[in-house]
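A protein chain is absent from this complex, but the other protein chains hold their places.
Here the chain labels run A and B in written order, and each chain numbers its own residues starting at 1.
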Amino acid sequence: MSAAPHQFLGRAREAVKSRSRAPLWALLFESIVRGITGVVLVALLYIVMTIVWHGAPRLDWEFISQAPRNAMMEGGVFPAIFGTVFVVLFMIVMALPLGVFGAVYMVEYAKGGTFSRITRAAVNNLAGVPSIVFGLFGLGFFILFIGKNLDHYAFDIPRNEAEAKVWEQRVAPQVKAARDEAVRLADEKSLHGGDRGAFIRDYVSGHAPVMHKKVFGQGAMFWAAATLAILVLPVIIVSTEEALRSVPRSMREAAYGLGATKWQVVSTVVLPQARTGILTGAILAVARGAGELAPILLVGVAFSMPGLPLTEPVNFGFFKMPVVNPFSEFMHLNYHIYTMATQQTNPELSRPIQFATTLVLLMITLAMNLGAILLRRHYSRK
Amino acid sequence: MAARGLRESAEFRATSAALRARLRRPVSLFFRLKERVIEWFLLACGMLSAIAVALIFFFLFKEGIVALRMVPLSQFISTLSDVTKYDPVEDVTTVVGQQRDFIWQPVSETPKFSVVPLMWGSFGIALISAFISTLCGVGIGIYLSEIATRRTRDIIKPMLEVLVGIPTVVIGFFMLAVIAEPIRALASGGVFSWLHIPFYNRSLNMFVGALGVSFVIIPVIASLVDDALRAVPNDLRAASLAVGATRWQTTWRVTLPAAVSGVFAALILGFGRALGETMIVMMCAGNAPVIHLNPFEPVRTMTASIASEMGAAQYGGLHAHVLFLVGALLVTMTFLLNVVVEIVINKYRKRIRL
Partner (left out) sequence: MADATARSPNEADSAPYYVELRRLNFFYGEKQAIYDVSLGVPKNRVLALIGPSGCGKSTLIKAVNRISELTPGTRTEGDILVGGESILAANVNTIELRQRVGMVFQKPNPFPKSIYENVAYGLRIHGVRDKATLDGVVEWALRHSALWDEVKDRLKASALDLSGGQQQRLCIARALAVQPDVLLMDEPCSALDPIATGKIEDLIQTLREDYTILIVTHNMQQAARVSDHTALMWMGKLIEHNRTEEVFTNPREKITEDYITGRSG
């Protein structure tokens, strides 16, 4: 272009002036864009307000601290809160170190190259995998593959029909011996008719070898947490990477210049300075994990349980107390809402409970998201 | 100088010599080994994402392929069934011909596994919600990057992040309990009764599902579009404004075209998310695996099918394997969408570098 600078200046001045008499369609464009933004924000507020409005009346200490009673129509949602909290707790304990160390390798060790490209693509892909697919994976990998094999090798539980046949053949002599013994005893006691049949059945089931109950090869809090851990891995990796990259190069140089090894630089200089960013990522991951249902739907969530998923009391020396049993099924706030709202014959009856449960879930996740936003704002100012 | 005094003091001399000797000791083998072991450990963690992706594909296909061995591939598209005619006089049923059906009927005497109705549901919902959220998301993205002042931006961005943080079950529940029925009443009666919309009969349908999904996609698209637009250098805008273009013209003719691949990537990513959304469509889309051209009829998506049927399906049975196959199909589709995004973004990076 050959226009001299003063021509541009003149036109720019004109443009500024003409803003006051902007053409109609330009105004229209701006109002449409503003309008859309307004509508979405109002919708967001409306969602939150509605849930608060309908949920708050039912929400009290009893609702938070009690188990449901009377076919879920009374009492509270404590077991669901308990399950939600412990699942995300197990999840973050697994995902945080793996994600952070993975990101450390990507940022500090593998600079550029094929490894970085593949990993970058994998992280992006993992972030785009539909959440229900994680559920299928949790079922197919953790439960049907790892769990089943663990059960097989630890408790001799057959993995398939062929192994079941082998197991039956192996115990057949013992079963036969028990039966013979039962018949002998029945003869001795001269039992007849139904009594005799019942006695033999009881005796055999009491004395023949029985198959161990499944321990690992079924839905469990631990598998749900592992599934969610993979789901939130990209969240943690991406925010850790960002945090690591925000540590100035001069800090690394200072440490290297003193003769620090790579790991010393990372562990004593880079990670401590990145910790706020990593913490933000961890909080976001927890919020995300607490807000997902599809991935855990197939790996151990239960609608109702007789009690909390606890073990028998464990002896700690001074005192005895039960601990959380990670290989138990669990209740979950999301599942509670889902089943109450869709699987009941008349969901309208329990609407207040549904709203209150939703409010509890919303408060937990929004509090964490807000915390993460504030934290990020705080450290990006610095 | 004080420094020299200290340096020359005999005491320091002694400790300094010892310290020097100590520091100059060659790095021990143990120390080097430790560094190595840590690096291997970190490498293992770094490979985890790639391993996870590989395992996901492997186990979904491993379980899904079994279904292909049990049922021929063509059956997953359509089934041929006999058209019968009942003669009341003779009291006999005769086969008069055959017809091609697209039926998903996994639990029946003769189970039918056509994924076409599920794909219809999935793509219908994804397209409608992609349309809604493109309009809204691009609008918000333009507002944030081109119009909003810093202060409004600082308020609206966190609000969108809050929207991202709302669990999908909450949105599903909200649509189901608060929105669905009023919309139906509005469309089929009430104020619009004079319109006589005859096709809006069910409160839970494809449209409501898509509307709910939009809530999840809008913030994703909005923030990606915002990023893409903000990556456009400011001189471009200044140049356009300087030649007398209005803000609208600048955005439409200069900024958006410059950011087109970023915006495009955002839309594809949004579409992929919509395709994979589960809870909202399960709760609000009616959950009926049928093909209706009418978008106000209930549908069932691939995701909803997996989520709602797997619990009842017998592990190791045909139905379960078919659901794994549906999952494999789903993850393959989102994978391909991701590849497209990757390609588009890479192209975009190159263009920016020029």
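Here is the rule we use: a residue touches a chain if its C-beta (ideal position, glycine included) is under 8 Å from a C-beta of that chain, and two chains touch if they have at least 3 such contacts.
This structure is a prediction, so every number in the text was calculated from the model and none was measured.
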**Fill in**
Checked against the full complex, the residue among B:S16, B:T152 or B:N294 that touches the missing chain is B:S16
**Message:** Going by the contact rule already stated, which one of A:A254, A:M321 or A:L374 would touch the omitted chain in the full complex?
**Reply:** A:A254
**Request:** Name, in rising order, the residues on chain A that touch the hidden chain in the full complex.
**Result:** 111-112, 248, 250-261, 264, 268-269, 273
**Request:** Mind listing the chain B residues that contact the chain we can't see here?
**Result:** 1-4, 6-7, 12, 15-16, 19-20, 22-24, 26-27
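The criterion applied here is as follows: only the chains that are shown with their structure count from here on.
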**Prompt:** In whole angstrom, what separates the CA-based centres of chain A and chain B?
**Reply:** 17
**Sites on chain A touched by chain B in the complex** = 8-9, 11-12, 14-15, 18-19, 22-23, 25-26, 29-30, 32-34, 36-37, 39-41, 43-44, 47, 50-51, 97-99, 101-106, 109-110, 115, 118-119, 121-126, 128-137, 139-141, 144-145, 160, 230, 233-234, 237, 261-263, 287-288, 290-294, 297-298, 334, 337-338, 341-342, 351, 354-355, 358, 361-362, 365-366, 368-370, 373
**Message:** Using the touch definition from the top, list the residues of chain B that touch chain A in their complex.
**Reply:** 31, 34-35, 38-39, 41-43, 45-50, 52-53, 55-56, 59-60, 62-63, 135-136, 139-140, 142-144, 147, 156, 158-159, 161-174, 176-178, 215, 218, 241-249, 251-252, 269, 272-273, 275-279, 282-283, 303, 306-307, 310-311, 315-316, 323-324, 327, 330-331, 334-335, 337-338, 341-342
